[in-house]
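Input: one structure, supplied below.
Shown here: the complex without one of its protein chains, the others still in place.
For clarity, chains are labelled A, B and C in written order, and residue numbers in each chain start from 1.
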Amino acid sequence: MLLEASNASKTFRARRGGTSVDAVVNANLQARPGDFVAIVGESGSGKSTLARMLLGLIPATSGSVALDGTDLASMSKTQRIRYRRTVQAVLQDPAGSLNPRKTVGRIVGEVVRLHNIARGRDAVVDTVAETLELVGMVPAASFLGRFPHELSGGQRQRVLIARAIVLGPRIIVADEAVSALDASVKAGVLQLMDDLRRRLGVGYVFITHDLPVVKKVAEYVYVMKSGEIVEEGTKDQIFTAPEHPYTTTLLSAAPTLAASYGPPE
Amino acid sequence: MTTTGTPLLQVENLRVHLPTGSRTEVEAVSSVSLAVRRGERVGIVGESGSGKTVTGRAIAGLLPTSPRVRVQGSIRFDGREMVGAPPKAWDQVRSRTVGMVFQDPLTYLNPVMKIGRQVHEAIPPGRQRSGENGDVLHFLSLAGLENVRELAQRFPHELSGGMRQRVLIAIAIAKMPDLLVADEPTTALDATVQQRVLTTLDETVAELDTSLILISHDIAVVAGMTDRIYVMYAGHVVESGRTREVLEKPEHPYTQALLRSVRSLTEDGVELYSIPESLRASWARKEEARAS
Amino acid sequence: MTLDSSEKLGAARTPDGDGTGPGGAADAAAPPPAPRRETAAGIFFRKPLAVFFLAVLAGMVLIALLGPVFGGDPVATGNPSMQPPSSEHLLGTDHLGRDYLARVLHGGRTSLFVGFSVAALCMTLGVVIGSLAGFYGGIIDIVLVKIIEFFQAIPGLVLALVAAAILGANVMVIIAILALTMWTGVARIMRAEAARIAQLGYVESSRSAGFPRWRILASDVLPNAMPPVIVTTTMTVGTAILVESGLAYLGIGDANRPTWGSLLNDAQPYLNSAWWLALFPGLCIFLVVLSVNLLGDALNDALNPTIGRVK
Partner (left out) sequence: MRPALIHYGRLLASSALLLLVVITVLFLLLEIAPGDPLQAMLGDAPASEEFRDQMVATFGLDQPMWQRYLTYVGNVLTGDLGESIVSRRSVTELIMIRAPYTLIIAVIALIISTIVCLVLGAIAARTRRPWLDGLISGGSLTFFSIPNFWLGLMLIWLFAVVLDWLPASGANAHGEPGIAWQYMILPIVATATSQLALKTRVMRSSTIEALGQDYIDTARSKGLSSDRVLYRHGLPNALLPMITIVGLSVGNLLAGSTLIERVFGWPGMGLLMVDAINEKDNMVVLGVTIVMTVMILIANILTDIVYGLVDPRLRARFTRSGRSAA
């Protein structure tokens, strides 16, 4: 199974006479189940736009996004539904990825119902509970009736992951999924993601500006700048022998604990 | 904290209650004691919700002015008690002694006032010279900005995020404060910009011989900038000491766990580590007991 | 400054713990869930003024519904004319000797009916058009916004006056005209809210989960957009009653169904001699509109707790 963007571009037309913006230019990218692919870039690099194109939330202006060679744009309704189940999203939480008026049980349960993963009230609840336990929300029963504001940041992120994996996806597109979390919580969520990859064989397209995290978890890295993928390669290539000057800049900019104690100079 | 003479800033048993609803409130800071000497650079690290931002704001006198915000304990500048001090006394401290750099460069500048005027306003009345422009331009360049003459005539929306953050630094140093409180000054910026802004902050503080309190969730940022460090957890300072010592030989189990999880994210060959909830609960209980 | 900034301080949060842990520790160790939010109803009913005027409004509606049954015949002319309020005629009588209490009660019926109908129509129209524009965006938004802007830019009140004058004479026509000139308020707010929510993560999450657009609109967007819409709709009731009474005062309205406004129109020539004729209908309008507006304010505080929470 292969999720592939080929020469995918996205141009946003500016309103009323302004110049249009090329958010993504000729992006080529491949992701497979079990892979951990990262897209790194700073704000405005077009990485989130690319993520939305991969998820089929916005159409490509030119080029294509395809699953096993079938272009997303030309998919039939049933193919699209299958695509949704195969490629799932985990988005950044602080932007409000959970409806504040729905309980955890409903948030996950409604997806179960929509895709007919389970039928009947009890079966749905059971499926939801199983999934919550899978993402480490134990005991699940105590979380079913909670609202998002009654959860911690890490727990909210886990609910989002539960909602995605309950469909049994092969690839998860995660857009800044851990960026706003504290280090410990971030480590916990990454642990979970890695765990799911091992147990379920899920692949990730991991979009972030956080280089250390990429170094920690990714296998293959795309570096984006101003809408273009300026460099790609295995993690080792990117981190040990970066070719593009921008990648070098990015690498040297990331602060690390080991780098310095005490004021510089 | 073993020093001769009065420290520039001495905070003792600070406790802050903030309203969360029309009848509910939360104890955002439970027990914080810290001291900053002249010329010293101090870091406060902690996770979100640890109370570090509220502590910084309390020190700069910038908590909401609602009567339902309760501050207890002691905050002294050069021995002068500020908890319970009248607004005028705080105005004076804010206009000369303490400056603050905020997190979000976008919203902390007045959108309808020119940059130059916003900086000029921050120069204390006694020090304002008739040729106001000179001072303004001086502080703008000190904050690492270029083309300052033209820049002073611009409005905030015409500037990039990094430039705005530098303007905020210029505003904070324009009073040539004894103490600068920087609350997550680079969190909203891209890594490449963050590094440049931190360098600017570092150079400016050195140039003016200003003390610094740098507040951040990012230990790496604090580690590179400070002499001493305070680690906060759930409204308490759980550990403090020289930055290098605390980071190399953390004593409190929370600091140890926090450093372990940070290292697990940034260093190769260390397994990802997340602080277990059970540990958190036990520390919270312990700190509660210790404070009371 | 009277604002609550604890929200934006962002530090008044509980420790951001992680929901994992060995065995059942997660629940026990989870941070005390963020201080439970006060319910909107709780905030609302704690305001004595809000409760009082809710009661006043309910009373007025009840009297308007039931009053005419007990209040007597508004067109019976057998009484002495131009009597000031007395124990026999609580609000006096008019120039034709009709009991004024009965007439005021009857007038209230139509005024309130117009007010609530117009508000209901405005809400329906505004919610439908506003949510479509804000949620779907693109060309739909551009077209609908043009329509909203048009209805906003036309001198609505003047046109309502002319249209009612020319087409008038029927309550239903008046309701339709008022709704047509007043719906943009709700639509604008609904559009802004829907557009804001459409950008939020949970809408994108729902979309990538495969939910159809209409379903997301109904289950994610509308419920979260309703609070400001409800507040605006409440205020619309008051405005509609004011405008209707103004039209009726100018003699535009259903001649067979006198409203408070038309009673005032009839009362003007007798200002010199019969003050009560002008006082009571106006007082009724004032009380109802004030109640509605106070209710709107209280609802706003209750549903939108970031503003004015700390006073």
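Just so we're on the same page, a residue touches a chain if its C-beta (ideal position, glycine included) is under 8 Å from a C-beta of that chain, and two chains touch if they have at least 3 such contacts.
The structure presented is a predicted model; accordingly, all values stated were derived computationally and were not measured.
Engineer: For the full complex, can you list every visible chain touched by the one that's not shown?
Structural biologist: Looking at the complete complex, the unshown chain comes into contact with B, C.
Engineer: For the chain left off this view, which of C:Ser131, C:Ser208, C:Thr232 or C:Ser245 is in contact with it?
Structural biologist: Spelled out, the listed residue whose C-beta touches the missing chain is C:Ser245.
Engineer: Touching the missing chain, which residues of subunit B?
Structural biologist: Interface with the chain not displayed, on the subunit B side: 60-62, 65, 87-88, 91-96, 99-100, 102, 104, 107-114, 118, 121-122, 124, 155, 157-160, 163, 168, 171-172, 175.
Engineer: Applying the definition given at the start, please give the residues of subunit C touching the unseen chain.
Structural biologist: 1-3, 5, 8, 150, 153-159, 161-163, 165-167, 238, 242, 245-246, 249-252, 261, 264, 267-268, 271-272, 275, 278-279, 281-282, 285-286, 289-290, 292-294, 297, 307-308, 311
Just so we're on the same page, only the chains that are shown with their structure count from here on.
Engineer: Measuring between Cα centroids, which chain is at the maximum distance from subunit B?
Structural biologist: Relative to subunit B, the chain whose C-alpha centre sits farthest away is C.
Engineer: Could you state the distance in Å from the CA-based centre of subunit A to that of subunit B?
Structural biologist: Result: the chain centres lie 33 Å from each other.
Engineer: Just how far, in Å, is the C-alpha centre of subunit C from the one of subunit A?
Structural biologist: 43
Engineer: Spell out, as numbers or ranges, the residues of subunit C touching 2 or more other chains.
Structural biologist: Counting only residues that touch two or more other chains, subunit C contributes 14-21, 26, 30-31, 36-37.
Engineer: Residues touching two or more other chains, restricted to subunit A: which are they?
Structural biologist: 153, 182, 184-185, 188
Engineer: What part of subunit C is in contact with subunit A in the complex they form?
Structural biologist: For subunit C paired with subunit A, touching residues are 14-21, 23-24, 26-27, 30-31, 33-34, 36-37, 200-202, 204-211, 219-220, 223-224.
Engineer: Within their complex, state which residues of subunit B touch subunit A.
Structural biologist: 41, 47-48, 190-192, 194-195, 199, 202, 217-221, 223-227, 243-244, 247-248, 257-259, 261-268, 272-275
Engineer: Given the complex with subunit C, which residues does subunit A contribute to the contact?
Structural biologist: Its residues touching subunit C are 52, 55-57, 80-81, 84-85, 88-89, 91-93, 95-101, 110-111, 114-115, 136-139, 142-143, 146, 149-155, 158, 160, 163, 167, 173, 181-182, 184-185, 188-189, 192.
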